[in-house]
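This is the structure I want to talk about, given as structure tokens.
The complex is shown incomplete by one protein chain, all other protein chains being positioned as in the whole.
So that you can tell them apart, the chains are marked A, B and C in the order they are listed, and the count of residues begins at 1 in each.
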Amino acid sequence: MLPLDLYQGIESAWCPGCGNFAMLKAFKQALAELEIRPEQILLVSGIGQSSKFPHYLRCHTFNGIHGRTLPVATGVRLANPGLRVVAVAGDGDCYGEGGNHLLAAFRRNPDVTLAVHNNQVYGLTKGQASPTSDQGFKSLIQPAGVPYPPMHALALAVAQDCSWVGRGFAGAADHLKDLYKQALGHRGFALLEVLQPCVSFNKVNTYDWYRQRVYRLDEVPDYDPENEAAAYLKAKEWGERIPIGVIYRRPRPLLEDAFPALAAGPLAQQVVPRPVAEMLTDFA
Amino acid sequence: MLPLDLYQGIESAWCPGCGNFAMLKAFKQALAELEIRPEQILLVSGIGQSSKFPHYLRCHTFNGIHGRTLPVATGVRLANPGLRVVAVAGDGDCYGEGGNHLLAAFRRNPDVTLAVHNNQVYGLTKGQASPTSDQGFKSLIQPAGVPYPPMHALALAVAQDCSWVGRGFAGAADHLKDLYKQALGHRGFALLEVLQPCVSFNKVNTYDWYRQRVYRLDEVPDYDPENEAAAYLKAKEWGERIPIGVIYRRPRPLLEDAFPALAAGPLAQQVVPRPVAEMLTDFA
Amino acid sequence: MTDLNILIGGAAGQGVHSISLPLGKALVRHGLRVHMLQDYQSRIRGGHLFNVLRVGEASLLSPREGVDLLVALNQETVALHREELSPPGLIIYDVEQVKEVPAGVPSLGLSHETLLPGAAAGEIALNAGAAGAILGLLGVPVEGLAGLLEATFADKGPEVAAWNRAAAQRGHEMARERQSPFDFSRVSPPPSPRLLLSGHEGMALGALAAGLNFICGYPMTPWTSLFNAVSLRAARWGVVVEQTEDEIAAINMALGASFAGARALTGTSGGGFCLMTEGVGLAAMTETPLVVVVAMRPGPSTGLPTRTGQGDLGFVLSAGQDDSPRALFTPGTPAQGYALMVRALNFADKYQLPVFILTDQYFGDSQVTHEADEFPPAAVERFLDGGAKAGYERYALRESGISPRRLPGFGPGLVVADSDEHTPDGHLTEDLEVRVKMHEKRLRKLEGLRGELSGITAAGPADAPLALVCWGSTLGPAAEAVSRLNAENTPVRLVHLSELWPFPRQAVASVLAGARKLVVVEGNACGQLNRLLRQETGLAADHLVLRYDGRPFTPEYLLRGLAGVV
Partner (left out) sequence: MTDLNILIGGAAGQGVHSISLPLGKALVRHGLRVHMLQDYQSRIRGGHLFNVLRVGEASLLSPREGVDLLVALNQETVALHREELSPPGLIIYDVEQVKEVPAGVPSLGLSHETLLPGAAAGEIALNAGAAGAILGLLGVPVEGLAGLLEATFADKGPEVAAWNRAAAQRGHEMARERQSPFDFSRVSPPPSPRLLLSGHEGMALGALAAGLNFICGYPMTPWTSLFNAVSLRAARWGVVVEQTEDEIAAINMALGASFAGARALTGTSGGGFCLMTEGVGLAAMTETPLVVVVAMRPGPSTGLPTRTGQGDLGFVLSAGQDDSPRALFTPGTPAQGYALMVRALNFADKYQLPVFILTDQYFGDSQVTHEADEFPPAAVERFLDGGAKAGYERYALRESGISPRRLPGFGPGLVVADSDEHTPDGHLTEDLEVRVKMHEKRLRKLEGLRGELSGITAAGPADAPLALVCWGSTLGPAAEAVSRLNAENTPVRLVHLSELWPFPRQAVASVLAGARKLVVVEGNACGQLNRLLRQETGLAADHLVLRYDGRPFTPEYLLRGLAGVV
């Protein structure tokens, strides 16, 4: 186990009490226990409160634009499969603006861990509804409440054969750390959604609200995360009871393995002049 | 029943033998049998071979840009719920470029019929892989074949509670016409995917290939399209056997009904000056 | 002193914003004019933010530098702003948060203890006390504020509202006991009520007044405040509001609604506008009316999300493939925002093209005092083809470039719109002669439109040797700088442009004809208006005054930039 202060980033700008703090701590612990050093890991984030996460850690960072974590993360993996890549995104970032890339990532299966900080709200922009906001959630734009039900993101993942699907809760720290470890250890695209209370803008889905509802799948007798039909039903469960833990697992070939060039190491080491004369023969 | 020649559009530029012809014919028949006149229906399409469909019909048309049929169609419904709106899109258009809007449409549930012409290829741009191309499908960009499996679009729909989900086959004309009629008659967002052979660029998924695989769900004893778990499994079935028919049905409130202004008729009739003096009191 | 600058600073979450607006309104109701600036960081709690209320008897359209009265809700505010405090100066502070105040500066410490003895109040009540104290120092009665506070905090329950009222009253008393260098007690209330509103609020009013009934968009600072201002009033006025999954959906949905006959608006900020650019071309090609608001902030990319700048002019003017017609407006005040929004909606319908309104964080968020009659009733002009005739052609060729517009579902005939090049009946074509005709037809619309535009605000002597040219939100600061110069007998002309495209070449050339020297002032690093001016008229700035640190212009910044030039 590595010392936790190895991962100390810059001072955070999150609100006191924000669920992101618990996530940051659990994530650092997972890294420390897995002995992944800051130099070995690259975090890709978008824009949102959650996307500031890599700054509050020490690691290689590409803090890109809203909604586009997954293409960047995939590009990194396709250039250097030696880097361990984690994509960090908000529910708005990943399920709203970036939904199309999520669909593509399920298909591609790059070795990327995606951590979605699901606070069921747009935090950084001050409280608008996100794709996971519950029906009826009120905001300045929708004073009468969101008129339709939330997206079922994890069901989406199961339906598209995502190779690892899990859900954690910021209020269940050890369990969360363990999920981070499993997701990081999984070979393939892993979607870990974390229920992350936003104390400033989500007055509905609070710590208490979640606490009253979450239950652990590893305590459900006979639950088999490799059984797709069962996983589908758990992935859709929302409301009175909300499962946390590993929901689905499906071993699949890695995207990176489809490219022979990557077997020769990082592309950075393969940028060399090529014999143009040989190529010209095609055109003579 | 109205006369078919009422729907005669401009001359088509599709390849002889293209599956789109059978779709056009079945669609015209459905309109004629439902007695929907050209003036009552607005087709929204994107860009692709399939998106030329509205030009080959007589109807109100908004032929927009690649991937963006659904937001346009939703906007039309939110301005004039008196118009019957059909969105026509290719598999690339709707599942590739436009994937994010599909996810949103499932949630919103506008009264829009979406017909996806799924030829498992990018036709208009000459044969690149689409999100539904089978694994191994070869193109100039992927001479070694697509390295990952196709998207499961209908499973996506079921997982997101799409209110009507069906699949047709261009080679099963009457059945297809009937599906068009059902989808058009459904109140809510209806996704009808049609297996549409592309004779020029898809030499794998041909008429024959489909014919050997498709089977009708209405011939499956006890199949209940309102049973979500069963529908999920049928929606994911692909390969040796491919179901066609109504896969899923889930009555849900319409998006349009959430907006009181629409109860007063089309927005076009409500564009009137408003008393600014009254509004100014907020700022005094 | 003609006016007074009050800076209220603290951490996000301490209620700086929530107290500033009632305070501003109370001052306006008393008969003063207020200009209120908001400066905030991209975070929800903590950090540092501040509002500056500039208060005076004459019209105020600009912030200025210097602080006369510093309200510090935390120590950081003192540290960051004490240098700005000009004598006599005064600091009002929270005694629990602020442990050190600069020696020799008059100060007034407030605490929950003194404000609300015995009550278990939160921070908000302290702010209310500070607001009350400000009024006390200015000689303004506290009753107006107390009523406003009650309304503001009504939804937190009667107790909170009462605490706030009480705290304001106590703060007022405490301040009245002090010697104050400021005295506005003799100011008389305006004959008819004045308004305190922001640029984005002015535009929201314009949109509603002109019959807008569809708005959609995706949240993004600083555009969100306009989206909010319309949405909050939507139920009352029958407006359909939809938050979209992304900005691509926003512009396409707005186009769908407009095509079907709604009066539609969408908007965003730079990053979101990037995603809308394909829709801009679609609007131009299908000739679908649409107003798009682009609220600027500094970039590139995410940049400084909550600050101000004017860096997107070049981008918005050329966004989308190939040459395509559009209009672009750049209001300088809330009242101009109101008027230009009305014009934009009507022009979009008349010329069937996208009309942009470029604003920025400073313009959108800053509250300005206006007279009610600066917001006259709006004319709603739709230019639709009643259309009883069959054989309708959506893109019929006309000399003006404007084809008669019919709506699908109204009247006979089919309405066919296409993003491909098309024949007059809207169907896609590969006929290259038709292409040329259609392309020219679309661009021809700009000539009619150009004839209707000018949007020039000029001030100062027409024969001044130096002209200062600016656009958008820079109007207020530039006007004040110019009037100060003229007051000092340095003749300078102000030329502010608010209708930038199609560029009113003749009007601009003639208003600048007398100037021997041009100074262009804008909130970006490369001088985008200057490029445009040169491109369109051949005139170019002799000197640029640029600002790109994320803050708005002030008259002082401008005067420093002009030193050695005038």
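Please note the rule applied: a residue touches a chain if its C-beta (ideal position, glycine included) is under 8 Å from a C-beta of that chain, and two chains touch if they have at least 3 such contacts.
This one's a predicted model, so the numbers in the text were calculated from it and none came from an experiment.
**Student:** One chain isn't displayed here. Which of the visible ones does it touch?
**Tutor:** So, taking every chain into account, the missing one touches A, B, C.
**Student:** Considering the whole complex, which of C:Pro193, C:Gly303, C:Pro404 or C:Pro491 touches the chain not shown?
**Tutor:** Considering the complete complex, C:Gly303 is the one touching the chain left out.
**Student:** Given the contact definition stated above, which residue among A:Val72, A:Val199 or A:Val214 touches the chain not shown here?
**Tutor:** Hidden-chain contact among the options goes to A:Val72.
**Student:** Given that one chain is not shown, which residue among C:Arg45, C:Arg82, C:Arg484 or C:Arg534 touches it?
**Tutor:** In the full complex, the listed residue that touches the missing chain is C:Arg534.
**Student:** If the hidden chain were put back, which residues of chain C would touch it?
**Tutor:** Per the touch rule, chain C residues meeting the hidden chain are 41-42, 47, 248, 269-271, 273-275, 277-278, 280-282, 284-286, 296-305, 307, 309, 311-312, 314-315, 317-324, 418-421, 430, 432-433, 435-436, 439-440, 442-443, 524-526, 528, 531-532, 534-535, 538, 540, 548-551.
**Student:** What is the set of chain A residues that contact the non-displayed chain in the whole complex?
**Tutor:** 10, 38-40, 42, 44, 47, 52, 54-55, 58-65, 68, 70-76, 78-80, 82-83, 100-101, 103-104, 259-262, 264, 266-277, 279-280, 283-284
**Student:** Since one chain has been left out of the picture, which residues of chain B touch it in the full complex?
**Tutor:** Residues in contact with the chain left out: 13-16, 47, 49, 65-67, 96-97, 99, 122-126, 128-129, 131, 140-144, 200-201.
One rule holds in what follows: only the chains that are shown with their structure count from here on.
**Student:** Quick one: report the Å distance separating chain A from chain B, using the average Cα coordinate of each chain.
**Tutor:** Result: the chain centres lie 31 Å from each other.
**Student:** Nearest whole angstrom, what separates the Cα centre of chain B from the Cα centre of chain C?
**Tutor:** Roughly 41 Å separates the two chain centres.
**Student:** Centre to centre, by mean C-alpha position, how many angstrom separate chain A and chain C?
**Tutor:** 37
**Student:** What are the residue numbers in chain A that touch two or more other chains?
**Tutor:** 97, 99, 131
**Student:** Give me the residues of chain C that touch two or more other chains.
**Tutor:** Within chain C, the residues that touch at least two other chains are 235, 245-246.
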